[in-house]
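This structure is in structure tokens; I'll ask about it shortly.
The complex appears here without one of its protein chains, the remainder shown in place.
Chain IDs A, B and C follow the sequence of writing; residue 1 opens each chain.
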Amino acid sequence: MSLEVDATARAAVVPDRPDSALLEDLVAANRILSDHGVLDAYGHISARDPGSRQHYWISRAMSPALVTATDIIACDLDNNPVRPSETRLFFERVIHGEIYKARPDVMAVLHDHSPSLIPFCNSDTRLRPMVGNAAFLGEGAPVFDIRTVDDDGDLNVCSLPQARGLARALGSHCLVLLRGHGAVVVGDTIRQAVRRAIIAETNARQQIQATTLGPVHFLTASEIAYAKRAQPKDPDRAWQLWKKRAGISGQ
Amino acid sequence: MSLEVDATARAAVVPDRPDSALLEDLVAANRILSDHGVLDAYGHISARDPGSRQHYWISRAMSPALVTATDIIACDLDNNPVRPSETRLFFERVIHGEIYKARPDVMAVLHDHSPSLIPFCNSDTRLRPMVGNAAFLGEGAPVFDIRTVDDDGDLNVCSLPQARGLARALGSHCLVLLRGHGAVVVGDTIRQAVRRAIIAETNARQQIQATTLGPVHFLTASEIAYAKRAQPKDPDRAWQLWKKRAGISGQ
Amino acid sequence: MSLEVDATARAAVVPDRPDSALLEDLVAANRILSDHGVLDAYGHISARDPGSRQHYWISRAMSPALVTATDIIACDLDNNPVRPSETRLFFERVIHGEIYKARPDVMAVLHDHSPSLIPFCNSDTRLRPMVGNAAFLGEGAPVFDIRTVDDDGDLNVCSLPQARGLARALGSHCLVLLRGHGAVVVGDTIRQAVRRAIIAETNARQQIQATTLGPVHFLTASEIAYAKRAQPKDPDRAWQLWKKRAGISGQ
Partner (left out) sequence: MSLEVDATARAAVVPDRPDSALLEDLVAANRILSDHGVLDAYGHISARDPGSRQHYWISRAMSPALVTATDIIACDLDNNPVRPSETRLFFERVIHGEIYKARPDVMAVLHDHSPSLIPFCNSDTRLRPMVGNAAFLGEGAPVFDIRTVDDDGDLNVCSLPQARGLARALGSHCLVLLRGHGAVVVGDTIRQAVRRAIIAETNARQQIQATTLGPVHFLTASEIAYAKRAQPKDPDRAWQLWKKRAGISGQ
């Protein structure tokens, strides 16, 4: 009993479990991104708690394809778990806390090794929007080079200075590529971050194919600006289809 | 009761439900194109009513992969639903009405974001026929640039001027690419439009691969002209196989 | 009864049904090649009858993916069915008869539209062997241009002059590409022809990828010559695996 009280005291404002809609979307996001091949065994996605903005929800360290509701835990923005836990946590969860600190507008963060993004991580050719729904890539996704922080390591983002450098490289963008590593995608919602990650993978493949054909015509500055002001039309239609494809039942 | 009478009056010549063979093909088309990855959550396909040529049949706004017979509704060529409906309709259904107006020969229209066509939407390299059954691409598919109508927007075709510009770009072709967006394909029948959309996706992939190998030899003008005069041999053989692959039973 | 006698008389030396091992392999070949994406709805494979060399066995006109033992019929080398038949036959079956006439060594013929071969059909870059088991491609697969026979048509090989031109282009090779169309592959056995068709598709993909990396080093003349003298090691190992993948049970 006293243990429960302690835990409650430590948790302060963050609830025991996230809002059920947020929890459902966060689990679905793990499964959808795995089903699309955007997340492998080592990526992760988190959501900021809307009622307790100094905390975020993320799965324990595990393959996203296997995540269920009971695997979701709360961390504060220093990436410490809110409740006593014996489970392993992601080494790179520092990415999440630092981006939530730097970007008050961001409500969801994901880190992936999306296969077709890797060529752009290691190229001077920028990832740029091929279609309207990729307008969030703007004039080209920035690339974070971890050598600007550390010139030696396994390229994972595990320290505060590394994560801060990454957050700086992200700036006000929606997606940042990591040299020799992968990408980080942010969104106003879990669903938006997922949508962006899936679109980025497709866009990368198509940009590579288009490069074979000759000079590529990307979205115009006017079209990119429009996308910042406007909402996509009926984005939940894809979300429901993706859930079905990932074997998730229900609405 | 009075409501039913009203509805019947408004519907005038268009029947309550399409001919059962047309209905079956329209549902199958949605499922086949989704199974082939030609339609994602946002594409759509319609068929003109053969007995009431001022109307067309299309699903309500939903993922094509999930369409069943009860989702098919009738619209007039101004894209208004014939019967009172509380369901959502596709924002871009204006494409269908304007093409049926401009092209009396066309009996089926589909709009997709077929993945391998996107590189050609954003390139000066034209999509051209690699094989005999792609001869409908002629000397190269035209590209509709929505900037010729609007230089600002999300690149979707939602207004009458945009749809008219698209119909003009289509001209007498069978397929038009949309810069930064996707494609529109037309046919004498649902099955022909579906066949063309699937062939276009494959042709695009093969043309990109061929470009890697050096100069590409496309169909000759004589071969393209022949295809306009001739019918393909046994086109239903593929249709039946595609239905089976999409999990559709029966004929 | 009299009908049966007539049929027997017409069939002369060709049995009612092929040898059961040949029949099993021919059905499996249709299914394996479909499972590998080498055959679409329109390809076909035949086997010469070993006891009655003036006849070959082939399915009636249908999607190879759906072929079962009861669909296999006998044709003579003029491509006429041996027994009265109301079923449709392949328009392009003339390919089979003409190749069996021109190449007494050949016991199996297949015609496909294998997707990665098409770029080589329309290129001056020759399809050449990347690995030892593709040595049958020799110094490069020949390309048959149907314009050498007809400069107008749908590029299908349906007439005797076209099929004879194709057989001449094949010469003593194992595979001939058809401009704007596909390929024809021959073998000493059904299994060998199937193996060659599957290897050709993979080799084509790899040669295209290698071309991106710079000059490609193909097999040497000595290695190609060796392959003509030698037998592949344990070829049935792949055949059994392919049957299993295609959902065919048994040996």
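In the analysis below, contacts are C-beta pairs under 8 Å (C-beta built on N, C-alpha and C of every residue); 3 or more make two chains touch, one makes a residue touch a chain.
Quick caveat: nothing in here was measured; it's all calculated off a predicted structure.
Visitor: Just to confirm, in the complete assembly, which displayed chains does the hidden chain contact?
Guide: A, C
Visitor: Check each of A:G51, A:G180 or A:P215 against the chain that is not shown and name the one that touches it.
Guide: Counting the whole complex, the residue in contact with the absent chain is A:G180.
Visitor: Can you name the residues of chain C that touch the chain not displayed here?
Guide: 129-132, 135, 202, 205-207, 209-210, 212-220, 222-223, 225-227, 230, 232-234, 237-238, 240-242, 244
Visitor: Since one chain isn't shown, list which residues of chain A touch it in the complete complex.
Guide: 40-42, 61-63, 65-66, 88, 91, 113, 115-116, 118-125, 147, 151-156, 179-182, 208, 211-212
Assume only the chains that are shown with their structure count from here on.
Visitor: If I superpose the C-alpha trace of chain B onto chain C, what rotation angle comes out, expressed in steps of 5 degrees from 0 to 180?
Guide: It works out to 90 degrees.
Visitor: Note the residues in chain C that touch 2 or more other chains, in rising order.
Guide: none
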